[in-house]
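This report concerns only the one structure given below.
A protein chain is absent from this complex, but the other protein chains hold their places.
Naming follows writing order (A, B and C), and every chain is counted from residue 1.
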Amino acid sequence: MSTSLTGEQGLADAVKAAFGDKVVGIKSKSKRVKITVDKDILPDVARFIRDNLDFDHLISVDGTDYPKDNTIELIYHITSIEKEEQRKYILSLATKLPRDSPVSPSLIQVWPAAEYHERETFEMLGVTFTGHPKLEKLLLPDDWLDIPPLRKEFRLPGR
Amino acid sequence: MTSVARSLPFPTEVIVGDKLSISIGPQHPGSGHFRIIVVLEGDIVSEAIPDPGYVHRGAEKMCEFRNFVQNVPMLERTTLPDANGIIFPYILAVEELMGIQAPPRAQYLRIISAELNRIVSHLYWLGIYGVFLGHSTMFLWPMGDRELFMDLIQTVGGTRVTPSYIIPGGARNDLPDNFKDKALKAFGYFERRLKEYDRIFFSNPLVLKRSQGVGVLKRSEAIALGITGPNLRGSGLKSDTRKDEPYSMYETLDFDIPSYPDGDCWARGMVRFHELYWSMQIIKQAVEKMPSGPFRSRLPLLTARAPAGEAVARTEAARGCMSYYVVSDGTSKPYRVRVSVPSFRNMIGIPYLLKGGHLADVPAIYWSLDYWPVEADK
Amino acid sequence: MSLVRGVFVAFVTALRQLFRRRMTLRYPEEKLEIEGEGFQYDAKKAIGIPGYKGRHILFLDKCTGCQLCSIACENIADCIEMVTVEKKDFPAWVVPKQLAAAATFPQNKKSLWPQIDFGSCVFCGFCVDACPFDALYMTNEYELTSYTKEGLIFTPTQLAIPPKEVGKTVKFQVEEMEAYHG
Partner (left out) sequence: MSEPTDFEEFLKRVVTIVFWILLIVPIIVLPLLFFGSEILQALQLLVNANSIFILINKAQNPFLAFELMDSLGQGPCIATATYQPSAGCNPTFFRIVIFPGFTFVALLTLWLGWFERKLAAKVHMRYGPLYAGRISGVLQPIADILKLLGKELIIPAKADKPFFIAVPLLTMGISAALLTLIPLSERVYVVPPASASLGLLVLFAVLGFYPIIILMGAWASSNKFSFIGGLRALHQLVSYEIPWFLAVLGVVVLTSSLDPFQIVRAQSKIWFIVPQFIAAFVFLTATLAELERIPFDLPEADTEIVFGWLTEYGGMFWGILFGLSPFIKLYVFSGLFTILFLGGWLGPAFLPPEIWFILKTFVVITVIMFSRVFNPRIRIDLLIRVGWVYLILLAVINLFIAVGLKAFGVL
């Protein structure tokens, strides 16, 4: 599929056209597109974004803990390098995971750059990535036995 | 505690078969607060495992307990040589959340401070790169000439390393009157010095022998691994956030993005070497083009609230594309701040590039990526 | 041959440096001259005045004890604490002349003053920005070392003292091919 995209809306429409109702939500503002999908089709959408829309450069993987909704939102921020006119966009690929057992397929096959980002998300938010070759502690001390520190119930002492 | 024992990546045997594993760091002259476990087969590195986290402070968590403005002095401490560059995208993201825009003069002031920090950071890099290759003069010359730019940063921001100069809504203070004379004098001197740097280091045939063809990062690999900044440009890609997605007032300035196709240590060094020159040109133009007028919006610093929402902003810091993802829930404190630092993104290149190289190339490759452990650990 | 030539060029470049002045600032013997009066903030115009961010100076005739500096510092360094000092406890020579006759400070009824712990201050200057009465400025003084941690806590009296004179100062000179302190 050759893409002749015009602006943020074009990107959103392309994803919408390919995956239809499985895309939970699309938000777009100037130079930013956020696509929320179900976690089952996350690798498929990622492949589609990389191969058809040329978003090949992973910026970061991060998660936000929402205890109220009992979800953890996992977001991949991707930009494009090969396509010069697309470099100004940052595409956010998000998925909602249940807070009790956050498991998500690893996207390391799609973007190899995700390796350390996913490891960091694993230790900081407790999200398990299936298919990651080495899901171990990265930044935290080896003897860290507390809950993942970026969960909202982890309080800093004295705050 | 079996999990602890398992997670220790260092093998208990010193010599496994023909292999010898040595630990470069965290207490090693050729590493920062960082460890690389290097498995050697003769003089060739057969495996390299990075082990970050020695200076992890949890900046992302700490952000959740401070106001939007109070985060500025804390976040800029992740990268002391590049304090203004590292805080820049955070300011942009917060401004986007708050729906305010800095006055044009403030945007030029930000460019000036960020580019000064880029020069300082690159000079620091150059000094350490020189001494990692055993070139003692290239350690002390950049460290000495860095003083010029530290002096300029102090003139602008009040302190030498962490000025907390740019804040949501503008810049803290205007340029002093003597800044322009001082800067032009320093730039004139430093442009002449750059030629000497070239003669003694970048064109020195022994340095070329050490750095050319060492740690080659191909164009396609650089994209796939998510490498950013001068390292990406050293692999033949002309990609720079200042050009790709012009922020502040970069679109009004005329500058070039240096890029080298080789992808080796030398190319990455040359990119930074040319950026020193271009940063000075940017500051010269910014000082000329800067309009008069306000440089700070009347934002109540301590009680400023941001409406609920989220924003992603990125800029080109000295080490590469620096981006922040800020989520606000409508209070005066951010709900979540994700700091995506270039060093953390470039870290994946360390094990990749070290593999197959010589032991002597470990510091050269490691530092040619300009990996700053404190920045990566956050 | 290019190898020999390149090494020779590097050699000559290093040789030239032998005839230039040194960069080093010989710190305890000579001190760098800092321009300006220190970082200040004009509360009426809401703009900062560029200057060096050194030790703070407290103007006793302006401070109202409103605690805004302390609040500004709260999550940054937590180094400003409000303490009560009666006027009679201040030595006479730090009290401004126009207030010398009065029994109390008229603008500061509760006699609340900031006390700054320079052991944890990060010199960001947000307290100066926060002060609506221009009572807290920063000065050029940076030599604050002490043998004890308590010695780094500056009481309102100490903060009210103007910065002490430094000894011999030198300027940072930049010339065509050399930069030096002198």
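Convention: a residue touches a chain if its C-beta (ideal position, glycine included) is under 8 Å from a C-beta of that chain, and two chains touch if they have at least 3 such contacts.
This structure is a prediction, so every number in the text was calculated from the model and none was measured.
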Shown chains touched by the chain that is not drawn here: B, C
Per the touch definition above, residue among B:T137, B:T252 or B:S297 touching the missing chain: B:T137
Residue in contact with the excluded chain [from C:R5, C:R22, C:K45 or C:K149]: C:R22
Given C:A10, C:L32, C:C131 or C:A160, the one touching the chain that is not displayed: C:A10
Where the missing chain touches chain B, by residue: 14, 20, 22, 28-30, 43, 130-141, 144, 200-201, 204, 206-207, 209-210, 358-363
Those residues of chain C which, in the complete complex, touch the missing chain: 7, 10-11, 13-15, 17-18, 20, 22-24, 26
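Here is the rule we use: only the chains that are shown with their structure count from here on.
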Reaching chain C from chain A through chains that touch each other, fewest steps: 2
Centre-to-centre distance between chain C and chain A (centres being mean Cα positions), rounded to whole Å: 45
Mean-CA-position distance for chain B and chain A (Å): 24
In chain B, residues with contacts to at least two other chains: 65
Multi-chain contact residues (two or more partners), chain C: none
Parts of chain C lying in touch with chain B, wherever the complex brings them together: 2-3, 6-7, 9-10, 12-14, 16-17, 23, 35-36, 39, 46-53, 68, 71-72, 74-77, 122-126, 129-130, 138, 172, 174-177, 179
Residues on chain A engaged by chain B in the complex (per definition of touch): 31-32, 56-60, 62, 64-65, 75, 77, 81-82, 84, 87-88, 90, 92, 111-117, 120, 124, 136-143, 149-150, 154, 156, 159
Residues of chain B defined as touching chain C within the complex: 65-67, 69-70, 72-74, 137, 144-145, 147-148, 151, 154-159, 162-164, 172-176, 178, 185-186, 188-189, 192-193, 196, 199-201, 203-206, 208, 295-296, 298, 301-302
